[in-house]
Structure formats: C-alpha cells, structure tokens
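We show some of the complex, not the whole, and keep each chain where it was.
Chain IDs A and B follow the sequence of writing; residue 1 opens each chain.
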C-alpha cells in the first residue's frame, strides 16, 4: 500500500511527546473555531493541533463538556440513534414493503470543531442514513444521483446481482434498487463506482440493518460507523471518527443505564487503513461478527478489529454506574478523533 | 513497517478522482499491450494506467470479454482448477504414497496484460502447484533448486521439524521432503530462506490441501492464492491478484451452477501489506478458517480477512443465476487487480 511522506504530521507527534504542544495547539484551536475554515485551507499542523486539544480536554474525568453543539456534532448524535425504516406499507401477499429515497451529492460536512470536509454524501450525511428493516421485507430504494460524478449503491447481503450497485448511475440519473431483505444480520452499503477508494473515502456509505424475523432481545440500540478523512488527498487519513464527527461522544457521553442491555451496530468503512477496531474500558461485551448466524457463539472480549466492509453487533451490559471510555486500539486513530464515552447511570 | 514515498502512485489516484484518467490510461494501455514491456521498464504511472483501464472495462455488466488469452491469463485459469495429486502408489502397509517434483528457478511471468514480473517460481508458476492429498498419506516431495539463489519449501502443517524447510538448499542442490500428511485442512507452502520478505514476494509459494479422511461434501472446487507484486522494489505492491494474474476472472467470469455447492480454498501470501481480504457480492458464504477442525462452526458472512500465512475454506451456494463479483475489500487492492466474477447459470 502506498504511503507518502508526511513530515509535518510526525513532527507534530514528536512535539507532543515532549509535552510542548498543549499551549501551541490550544492557540491554533482557538483560531480554528473562530474562522471555521475548510480543511483544505489548513495544513496538518493545524488540523492535528485542534484534535489534540480536544483529546487532552476530553480525557479528563472531570471535563465539563462544551455547550457548543455545532452542525457536525448534532449530525453525529442523530446518526447514533436515528434508524431509517422507510415508508412502510403492506403488500397484498402480506409482505411488508419499505420505500426509501436516497440521493448522492457533493456536500460539505463538519467533521470536527471548525474543520470542514468537501464530501460526497448520501442524503447529505456522512455516514448516510441507517437503513433498517426486517428479514423478508421487500425494499425499494429510489436512488437519485444529484452529484457531478457517477455513483451507485452497493448493498452487502443476498439479492439479485442486477441490484448489486455495480452499474454506475450517471449524474442526474436515477435507479431503483428493489429486493427482498436477507439474511437477517448487520450489513452496510457504499458506492461501488471506480475509483473505489476515492468514492468510498469521500463519504458514500452507511449501515444497513436487517432485523431477524425472530427479534433480538429488547435493548437500547446505537448505530456506529467507523471512518476516516483524508483532508489533504495524500492517501492517508488525518481525522478518524465514529459517525462522522471527531470526539463526538467525548464532549458529551452516550447515556445508558447500568444493568440494561446495550446493543451497538458497528461497521468499518475506513479507507486507506487496513483495519480499524473497537475497545471498551472497564467492561466486556459479546461480539457477533456480521450477526447473520443466530446460532453462532459470540466472542466475549473488550477489543475487536474489522477490515473495511466487516461489521458486527456488540451486546454490552454496564454492571455499575460510571463513565466508560471506548475508542480504537490503534493509538493514532484514537488520538485523531476516534474516542468517546458511555455514561452508565 | 517501512513505507516509502510514492508520489507518482498517489498522483495517479488523484487524477483518477477528478475523472481525467480514463482517456489517459486507455492510451497508455494500448501501448502496453503492443510492446509487452517488462515491468522493470515501466514506471508506476504506466502500470497503474493499464490496470485502471482493465478495471473500468471489467466493471461494466455488459462487458464483452476480450478473446486475448495471454500466457499469464491461461496460467491463472490453470491455477484455479488444477490440483496436483502427485504420482500415486500404495505402500505395502496399505498407506497411499504420493510423489511430487518441485523445482525453483528464476522465471519471468506475465501478471497482467503486457506486464511481466521477474519472479522466482516453483515449477515455473506463481503461485506454485496446488499440492493435494488426503490426511494420512505419505508424501515425498523432491525439491530441486535450479535457481542462482538458495531456496527451500516450508510447508504449514504437522510434520517432523527436519522437514520444515528451514534449511536453505544451495543453488543446484536437492532435498527430499518426506512426511505424513496432517492435519486435514487447508494449508500452504513457501520458501523460508532469508531475506524472507524477498523470497516470498518473488513468488515462491502455493496452496497445500490435505483432504480429511472423511471426505467433505461433493462440490465444484476452486483454488485461490491472494498475492501482490512489487514491480519497482520499493517495498510496496503495485499489482494485486488471485492466482497471479490481475483481473483474470473479470475478463471472463468463473462458471458455476445456481444451487450447487462451490468450495474455494483461499490463502493469503501477499507480502508488504499486513492483511488481504475476500468479499463476495449479492451473496453469503460459510468460512472455515484453516479448515482443520471438523467440528468448528463456520463464520456466515460476505467478507473475511487473512494475514499472510492464514488461509481457509469458503463454501458458497449461489441461490439464483447472475454475475456475482468478488474482490478484496481494500479498495486499492481491488482496483489494482484483485477483482473477479462468478457467473451462476
């Protein structure tokens, strides 16, 4: 895999190692939030300085969260709990019919305080909407390409091959994906137009949950997409997130109740890095890779990895109240935005 | 892991992102096929341009495959279905005895249309022959080193340690590896002479299948080795394939029948990248990692990853006719050659 020289980034981390950057970065961070510059106008020094300030603040247990709730921050919270069940009706044969409308277009998204990314987005969001249904439902996804580039939607799962999103839909074009939802499990979707790395990295992806016919146990449920952003187009990510916004759940923790079942639908759509991972502090979880085999025994652990396109379901019970950190166990990803908290009450 | 600067490669991808390279690449690709230059005479621009043309053509559902069947293309098809069972006889004690002859030598192989690679190859092939037998057979592998460098054969599996291929066989030398085949499962072999990265990357590897005593269910079977080629010796791969030839099964799809059981013996011998992966479109498969535990429950999914040396068995049933794409879910690997189709009829 090609990797370019990135002196400024490493230099930055070295400065960090000797403890000198806290002052530097808070200054830069101040200017970032003031100017709300697009990422394209910043160099890696500035981007990483901003992220590190947030990291240092967020890692304090007594950290008082900012009241700033920017557009990108709100979008990440929306992505966490908002499932798109489509427009629901029942067919004459009794089958549930779900209709979704998805557009693709150029969209500038805020990926961290004051850092904007010139993305390509489904329905104006990175990640795109979390499409959710039940095994056996008939799905109709009306796709409209409002972008200047050809795009498509490739769903993971079992369906006719002419519905697999391999065909590029021209700018201005439309396509209707229609298929029966199967198998029950945790899937995802993304654009499948070449160059693939660029189309995926730009933001054209989302989670696709097919609930099994026999419902899973009741739980508080969350949706999480792990991704990265290459701001300077050097084939490396400078920012890592879940649900599109760096440190979204660190500024304010995700609220759960001690003792209740928490379920996370987790996928990896990170481009340019071969894997990503999820680590939970002070607790363990059951991990169901892909979640499509109802008889499969989960892995009981606190750390799992996924390559791009892999996904799975985590089931967690927080035994006692507390503030439980979660993050990638690749230190660099964690430090550059992929870190958050659950608070169990 | 050391990674070098590779501006030309990234520049190329950037051009791709703005849609400008289609014309550029088809021109270059034309010249590539005409001149059949060795990869050493090309720069990354040229190599990647050629690959991208093939990618763009191949991804069209209505793509009419070329009638060009070059040497490398034919070799990849041979590697897909040709299993080497050796010269078979029965020992006085009733044990099946299999004799194989394997050479190592410098071999120039064609790895994509018009791109040649100065490899080191077992029996003149990259990957080497797929050695196949049944658990409990006595194997005798006569190895002859016809190369100017020392080499060996290191088999994965259980056998006496003096048969593990750690000892380098000098140029012109011979060695006879002899051991009982076990355990039943999906294994592989490769050269184990230092520097390892170079000896493996040059092409000295292949699959090694030990059928269990109780045979697996009848199936249409395929052999696949995931690999990469570092053409400019910069410690990064420029071309990725299964079975040695970029896009081999994209120009023409692998034929299967809807409803039948398809079994794939898959390994990862990619050097320089930490993992490789296999993703199937529009369908799911059962994955038996290593395939040596007959009681193990497979993973039911559409995407799996392997580090180098890992391998496994995929069992797939294509439910309905169609053209099912498969590829690495690392976009870069897919775009640079590791992509193909099954056609179910």
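Note that in this section contacts are C-beta pairs under 8 Å (C-beta built on N, C-alpha and C of every residue); 3 or more make two chains touch, one makes a residue touch a chain.
Source: prediction; values computed, not measured.
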item	value
Full count of same-sequence chains in the assembly - 2 placed in this view	3
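Convention: only the chains that are shown with their structure count from here on.
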item	value
Chain A and chain B: spacing of chain centres that average the CA atoms, whole Å	33
Residues of chain B that touch chain A when the two form their complex	3-7, 9-10, 13-14, 16-17, 19, 52, 55-56, 59-61, 236-237, 272-275, 277, 279, 281-284, 297, 299-305, 319-320, 322-325, 329-332, 334-335
Complex contact set, residues of chain A against chain B	1-5, 149, 154, 156-164, 166-168, 183, 194-198, 200-201, 233-235, 271, 274-275, 289-290, 292-293, 295-297, 307-310
